[in-house]
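The complex appears here minus one protein chain, its other protein chains still in place.
Here is subunit A:
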């Protein structure tokens, strides 16, 4: 399900299936997309931030079209304890690989992988240079 921003319209609440994973897409060429994500984050229930949220940064192939500082995005990921994935949608190989990664994450979040839950993502977030 794709949405331009949150919150989702309440009229369709009763028709909506359970949400297992929320992927926030940030276009590195658009400052507006970052602002949009930041305001939308406020509408997400806190329980999602236990591994059921991730940030997907697109457009990273074009360094010279960058409108957002990478540090700002990494800080966002840290603040919300959620992984940040970087990809370039214009390249088919990367597009496919990213889709596969997201699908895998979704399988975990939906409980389809025995022995692994969304909480694992949080513990995998720690950087080696944090210590």
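To be clear about the criterion, a contact is a pair of C-beta atoms (placed from the backbone, for glycine too) under 8 Å apart; a residue touches a chain by one contact, two chains touch by 3 or more; residues count from 1.
Keep this in mind: contacts and distances are computed from a predicted model.
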Chain excluded from display, named as in UniProt, from "Trafficking protein particle complex subunit", "Anaphase-promoting complex subunit 4", "Annexin-like protein RJ4" or "Centromere protein L": "Centromere protein L"
Omitted-chain contact residue, chosen from A:10, A:47 or A:64: A:64
Absent chain, residues of subunit A that touch it: 29-33, 35, 63-69, 71-72
